[in-house]
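Every protein chain but one is kept in place in this view of the complex.
When the chains are written out, they are named A, B, C and D in that same order, and each has its own residue count from 1.
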């Protein structure tokens, strides 16, 4: 049986930030694959290392952060050690990226058309004319009405939702095979968020594009992703198909996360809460990083290195994962 | 007993260009009606929630209720006293200490140069009250350690900071706390902690909350009554269960549909049409009609009034005809 | 040959009757001429007049004019031009009117003879008009410049038409003035400068740099401290002389009290003034601040000028005596007073005052030194806003009478006497002698009177004469010049190398 | 123009990002002082050298009477014949030897520099203090009160900017000379100098403080204070002021260098410190006359001192600017 090459594979990706108080490790041995057409949702609390992972993939870590271990494979080809010039050819061309804030992502002094054609000309071998045509098609595709007329408009002339559409058009204009979307809807209203999510889903499906959707919103993940990776303190806590993660979380952290969303506990007087807060990277506890907050934690958790995800059928990095039957009980 | 009574509250912002521009470019004065003719009552010891998308006027109402902003017209009465028209200084002072507010951004709402103790006791100290031991006591009440009084805000995490905000709000022993998106900057797990704490304190201190949020799920959890705002107008008001199961206004229904849900894997629903219109120049008639699937001619012409409907109130010509798309 | 030269000041006008200052006369002396002029040794010699003689017993002076002189414009010079120039220069609008104070009328006897009738005998009249320059009557009338206009200026402010050896061919006030030699000049005593370009360079150090870098041929002045360096430098040289200007200290003779407060005015006591004179180490100032380039002074004019009193000596530097005198006068602990000084008028004026202030402090006085630009300085002195002050005086007539008239006579506005006697020094005998000196024709008798005045003033310590200002020019090697005490630059005496 | 970005950036709300900020930079203000600033100082050799030089010069100035060999301001100790002694060479007349030579008045250059430094530093400090108090007050008022108060203050600032400081100084000198009685003029000269430099310097404080105030006053902690019923004065003083001080500190340091230079320039132009009490600028003015004549030391040593002082203060300011800028990490 030949397994198709995943669009993106992370192999023990590790990112280090040397600081004066010691080296921080915001991403610690993260591994996963994303297949063609698959949307991987990455969730986790603020500071869990989601953005770091995304930035590491596209090679945009701000110094002094750097990849200190593991590999990033794009369609089977290693890209984490490419020279800058080669990497620049991959960014935008093969990996598209969308950031959280659509307003600040666009250069306020250049027209939308300029920014689009510039990107197209950079990556595709077309003339100016053709690039402009493609730009208009791109805008059309993301649902900007009368795209042709809007080419000369500046970013501030668009509303928030429209701007995010422009950003998506920009990320996708050179037809990448992988899209990394870092909280693409966090800054938007629910109604617009729904539109953008629908748009992303449609585009992925139509183009067979793989996507890594970073968010902290469980609801968004549940509706959008095929598979979900849960991160905690730089580590992968649990990964698996969305229905299982949401429906039958095995890692106590995932479980807590799901339970503490007010929607999940509708009708209950009190929300279920995880005590404490995620530890700072410079004060990670020994053993499992979640152990101080974990209701199931035992001695082993506090000393032994956590089990690895992906080994055998261990979907969760936990010594004492919640068994399905337990959950039901 | 009604603690807060908001009557026909309206707030108009003048967003005109400078007069010279208007003169030369022949522009009219431009007004942004952030809040328009909003009325509601909050009974004592209940939580009234305002939801709505960005720009719908939630914060503006909140600020008018606490007296940070003057209404253009209408009144806010707290315990029967209208802060704007009241002449009796003592009454104003008493009411002022009855109201407190918690803000969205836990980083901006604590003065970074002040120690936690000074922050917490300021509402009392500013009035010359005795504050010995107060900060320590309040900190413990909100679940922090009394030893933290000497620290600075930056030494706390977001959730802890929001607790300090709550402690400050409690210092003057208020009756009403206006919470403007108190948890939208927090992670879910921390949000749960803060929301739980707020519920506990409400019971303990007999507080009344005006709870402002854009997050339907949070509102559903916290509120006794929910008011839905659209473009500065109250379009629907109902208890949570009614609102979520049988929304009467199409906008409410749209919000509920659009909100992502944990249990709806791969849900494929048509996303709502359009975006919020320009508040300076809102559509005639019912402001929601351009986006409304049920709109009829009457909606374009006539602004529907807020009328009692079921256990709540709704402002829609076709109230009750809506069904939820993704309803399970 | 072309001469490029720089001085600190630019003449503020080219109208010889509208400006009474040395930059104007120095420049215009090359362009315009008077009836008489000063030779290399400052002596009066014939210029446009070939001869002159007193009329009768001191009733006036008769001048015989030179024949065949033409203006640059081509007109012949006649007695009418002399009459016109008299009327022009003595008009109230003119800045030179005071020269003619004693003149009753001027009579044209014939085209080559002019008579000046004076109220009283005036032995030094020819000396006093050495800078009075002849202007072409026709030219002035044609260009609407019959009278000088100090305030607004007129055609003559920027244009010239003299009889001198040089014509002004380009004039950019404050920037550049070009003089070309006039071939129709009557004289023959001239060097080889055919064209001279003058640039005002305010900052002396800049001028030195420019001389060193070969951009200039002559600069005036050279800062005293740079003399040695220029001497030592390749390709440049310095010539040094003594100017006619005396630097002195003045006292508030007639003030009721002092600016710095305190009781009364101690300076009315001659012992206090003498103490000041003894407290100041003039040789040390000359040696260090003035770099040895100045001469200590004994009286209000320098040695060698007409009327100089021999045998007067300056009070010796003697701080102990100064202290004793102060104690004697009842001020053993000194007293505070203001010492006023310009800081942009005389060579190293501020440094000199600083040194003086130090020396006065060392005998127990408490001077408060205040230095200021000259634009503020004169108004302050004029408004009696001073205690002790520094003053420089250059006798326009090169005669001892000049400073007496301005600095020693009791101030009297009507008679135009003592107009720079800011301290209000007053001595009856001096006032009595001054008119006699002015009209005495017999030299020894006149000298005797001058000697008496000088002695009185020295005994009184009316002023403390300090030193005679030095004159220092920097030259490119090979440039030969004549340097006179009036610091005028006579282009016709300059020889350029090559 | 400072409110421009805010106006345009107003839009969908911030989110969890803030939490990240908290985790990344555990220290915001106080810790910057406590730890970061000190750390960054310890690790910046330039800053340490600059601080050392500044401190040394300031101490030398303060203790000038102890370290100087003579008191150049005491006329009785001077001997004119010592004038122009070259460094280390015995004077031809008096046989005295001076390390750094003497000036035209026979003042020991070394001692004169120490005393001159005193005046320069005093004028610099006081002028900056004056500008700071004035500028911060006006900036606070303009920023907090807005309306016509702001218009008037900022227009006055514009007018002020139109005048080069030298002209302002000339103006103030003229007026001062007109109204101050003679016996006080010598002592007043310094204060006039301070006033003149301070007056031409307040604008930048006002501008920066106004900008920062505009930002701070919309922060919620200010609203919280208003809610309590705190007066505008108390809010400005107790709440806003402490929070706008760190850019003020940076500007103050850099202004100090500029003020010292301005003092030198004014004294150079002859409208500064009285000649009997020369500041560094006066010394340079005196020394400049002797540059070509070979008495280089009269210019050279004061100029070096001035340069060293201005440079080290500037370096400190530069370092402080970077160290206090949280974004520059």
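Please note the rule applied: a residue touches a chain if its C-beta (ideal position, glycine included) is under 8 Å from a C-beta of that chain, and two chains touch if they have at least 3 such contacts.
Please note the rule applied: contacts and distances are computed from a predicted model.
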item	value
Choices "Glutathione transport system permease protein GsiC", "ABC transporter domain-containing protein", "phosphoenolpyruvate--glycerone phosphotransferase" or "Acyl-CoA dehydrogenase" - which one is the UniProt name of the chain not shown	"Glutathione transport system permease protein GsiC"
Displayed partners of the chain not shown (whole complex)	A, B, C, D
Chain not shown: contacting residue from A:14, A:29 or A:105	A:105
Given D:100, D:264, D:286 or D:323, the one touching the chain that is not displayed	D:264
Selected from C:237, C:344 or C:431 as touching the chain missing from the view	C:344
Options C:157, C:265, C:371 or C:461, residue touching the unrepresented chain	C:157
Sites on subunit B contacted by the missing partner chain, in the whole complex	17-18, 20-21, 23-25
Positions on subunit A contacted by the hidden chain, ascending	58, 60, 88-93, 96-97, 99, 101, 104-110, 118-119, 122-123, 154, 156, 167, 170-171, 174
Residues belonging to subunit C that touch the chain removed from view	12-13, 18-21, 92, 95-96, 98-99, 149-154, 157-158, 172-175, 199, 201-203, 205-207, 209-210, 212-215, 344, 373-376, 378-379, 394, 396, 406, 413, 416, 419-420
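By definition in this document, only the chains that are shown with their structure count from here on.
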item	value
Pair joined by the larger number of C-beta contacts - C-D, A-B	A-B
Averaged-CA centre spacing for the pair subunit B and subunit A, given as whole angstrom	31
Subunit B-subunit C separation of Cα centroids, rounded to whole Å	89
Distance between chain centroids, defined by C-alpha means - subunit A, subunit C (Å)	91
For subunit B, residues that touch 2 or more chains besides their own	54, 157-158, 187
Residue list for subunit D, restricted to those that touch at least two other chains	11-13, 15-16, 19, 23, 26
Subunit D to subunit B touching residues, read off their complex	11-16, 18-19, 21-23, 26-31, 219-221, 223-230, 234, 239, 242-243
Subunit A - residues contacting subunit B, complex	45-46, 159-162, 189-195, 197-198, 216-220, 222-223, 242-243, 246, 256-258, 260-266, 269-275, 277-278
Residues of subunit C defined as touching subunit D within the complex	204-205, 208-209, 212, 223, 225-229, 259-261, 281, 284-285, 287-289, 336, 338, 343-344, 348, 350-351, 353-355, 357-359, 361-362, 368-373, 376, 385
